[in-house]
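My questions will all concern the structure given below.
Here the complex is missing a single protein chain, while all its other protein chains stay put.
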Amino acid sequence: MAEILGGVFTSHVPAIGGAIAKGLQKDDYWRPFFDGFPAISEWLSEKKPDIAVVFYNDHGLNFFLDKMPTFAVGAAPQYDNADEGWGLPVCHSLKGAPEFSWHLIEHLVGADFDITTCQKMLVDHAVMVPFQLLWPDAKEWPVRVVPIAINTVQHPLPSPSRCLALGHAVHDAIEEWEGDERVVVVGTGGLSHQLDGERAGFLNKDYDKFCLDSLGPSPEALIKDTSLDIIEKAGSQGIEILNWIAARGAVGGRVVEKSRNYHIPISNTAAASLLLERV
Amino acid sequence: MAEILGGVFTSHVPAIGGAIAKGLQKDDYWRPFFDGFPAISEWLSEKKPDIAVVFYNDHGLNFFLDKMPTFAVGAAPQYDNADEGWGLPVCHSLKGAPEFSWHLIEHLVGADFDITTCQKMLVDHAVMVPFQLLWPDAKEWPVRVVPIAINTVQHPLPSPSRCLALGHAVHDAIEEWEGDERVVVVGTGGLSHQLDGERAGFLNKDYDKFCLDSLGPSPEALIKDTSLDIIEKAGSQGIEILNWIAARGAVGGRVVEKSRNYHIPISNTAAASLLLERV
Amino acid sequence: MHAEKHAIPGTTPFDGDMARRGYELNAMCYSFNDAENRKAFLEDEDAYCDKFNLTEEQRRAVAARDVLAMIAAGGNIYYLAKLAGIFGLSVQDLGAQQTGMSVDDFKAKLLAEGMEA
Partner (left out) sequence: MHAEKHAIPGTTPFDGDMARRGYELNAMCYSFNDAENRKAFLEDEDAYCDKFNLTEEQRRAVAARDVLAMIAAGGNIYYLAKLAGIFGLSVQDLGAQQTGMSVDDFKAKLLAEGMEA
């Protein structure tokens, strides 16, 4: 039976990828953010996960408005990164875990999740920035991956409670898997930020703290809000917390917080990282 | 409040489109099938629906295995037909009902259906053959359309019960719509047939009769089977009955059977048409 | 790794195992929605199969026009029908081939089912 090691949660702001490309990790602006990661990287190199299930949102690389899925699950043998238009270096590809993916897909559809199944899927900075943060010195990515994309772009968005339920179903599927792989769950995006409109630059430390405090012990507290409530509290792109909520559901059970970091600002964003180990 | 007039159910075999293109409706081979439609066409010209909500499955025109949605809902201002590779004439385009589509989409996501929203969508013979059958003399299609595609191609397929629940949610959304449009629901595909494998040509009259007898008064009888059970009973492509089941859910409530036709064979298929009027 | 599959005689549900195996073949067939691609295939079948990275098993099945072998190689009938269309073959022709019958016999069998009480 597969083992779920815990959950890693991190912002995925593209500018972080730029800072990594330029080697700015120790600069004054960046250091307080990058300081959150050595503890997580050490935990990962100690726990040695085989598979990462990554909840993220696509920002217009793989999906467009012609076919916008609420939930999309990767089933590819390999996931390529690609040019997103702003000159971030293209990262090397990720190895998929297609048998494991199809097991999740069978379980999810069997549990009435109406997912879109993707045998080909480009993954954007929302996957690649976290991978660079979690495995900074990797010559080759040390895990295989199942990307799960949640629509945070076009309303109606899935509700926070539906996202948590998706996570729970993924949890059950992982627990049912007969292989002995060690699985880490990753949730990317957030925390509070807003890129668009007269409210651009909006941040909300109180709400972010509530999220960081609640995610481990009481994720149900986060799903009392609607998606629009969250946008009001966390900004239009703060809704990326949906990825964290789903990832928390996939970790399941009880967790202990092993690491936390919160820093304002990275670009327009209140950036954070969090490591929850399963107990 | 929108009014749901009833449901029209019909096979959508591409060869029917070929027969229409060649004017073979009165030929011995085709007449017993086409005979099912005057009663439906008359009912439609009497009831004058404004909008058709069409449950169908795509056969590899708009969707491929890179992004295969379980349920996809059209939100386009116009839906084009296109070349599917076997020389059927390309039909003229259908007008969409985007405001109505978005109302359905809001309701469905709000009810935890994880649909894929399609602002651009090619519709294949599974929509166009039924339209040619229902409105045979139309110079312009007299209804606007919301196409809803159900995955009947790549397993895992949605369960029959999930498809009926989708239909019920569409029903509720239509009833909530504040416009006074008159809505007809269309379900296309089936009945029993199998194109692939050593069992190609498989038909099952008993199961088809059970479907035709049950759909109106007791659709719940059809959802006791799993999708694989249905494939065993109705053939690999007989699973297109999922479109009928969802459409029946969208009609909702009680219905009276106004017309029924069943004929073997059209191409490899047990072909049928059914008109259920809402009471 | 899988739960016991629901086996149906003479039938291969197009599930994840088949969808993985057949991706390239189905991608090639999907391209045949476009008339120019159908023409390119007819003009140079080998080059076209190369372009879509067909496996050896898939290439052999396509070269032999062998539908059961295409299905065994992961082909899905909805996509394969577009390849068959290039050769002017209908789904009844495919049915006859797969069941080892002549096309006339296959059609007669279907008509006979319609005649039964």
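Each chain carries a letter (A, B and C) given by its place in the written order, and its residues are counted from 1.
Definition applied: a contact is a pair of C-beta atoms (placed from the backbone, for glycine too) under 8 Å apart; a residue touches a chain by one contact, two chains touch by 3 or more.
Small disclaimer: the values here were computed from a predicted structure and weren't measured.
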Neighbouring displayed chains - absent chain, whole complex: A, B
Sole residue of A:Gln194, A:Asn243 or A:Ser273 that reaches the chain not shown, by the stated touch rule: A:Gln194
Omitted-chain contact residue, chosen from A:Glu3, A:Asp35 or A:Glu84: A:Glu84
Residue, one of A:His59, A:Arg144 or A:Arg162, that touches the chain absent here: A:His59
Touching the absent chain when the full complex is considered, from B:Phe71, B:Phe113 or B:Trp177: B:Trp177
Subunit A, residues in touch with the chain not shown (by the definition above): 15, 59-61, 64-65, 82-87, 153-156, 194-203, 205, 226, 228-229, 231-232, 235-237, 263-265, 267-268
Residues belonging to subunit B that touch the chain removed from view: 75, 77, 98-99, 101-103, 105-106, 119, 177-179
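What we mean here is this: only the chains that are shown with their structure count from here on.
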Remotest chain, subunit C as reference, centres from CA atoms: A
Computed distance of Cα centres, subunit C from subunit A, in Å: 39
Computed distance of Cα centres, subunit B from subunit A, in Å: 38
Set of subunit B residues in contact with two or more other chains: 65, 154, 156
Residues within subunit C bordering two or more other chains: 15-16, 19, 23
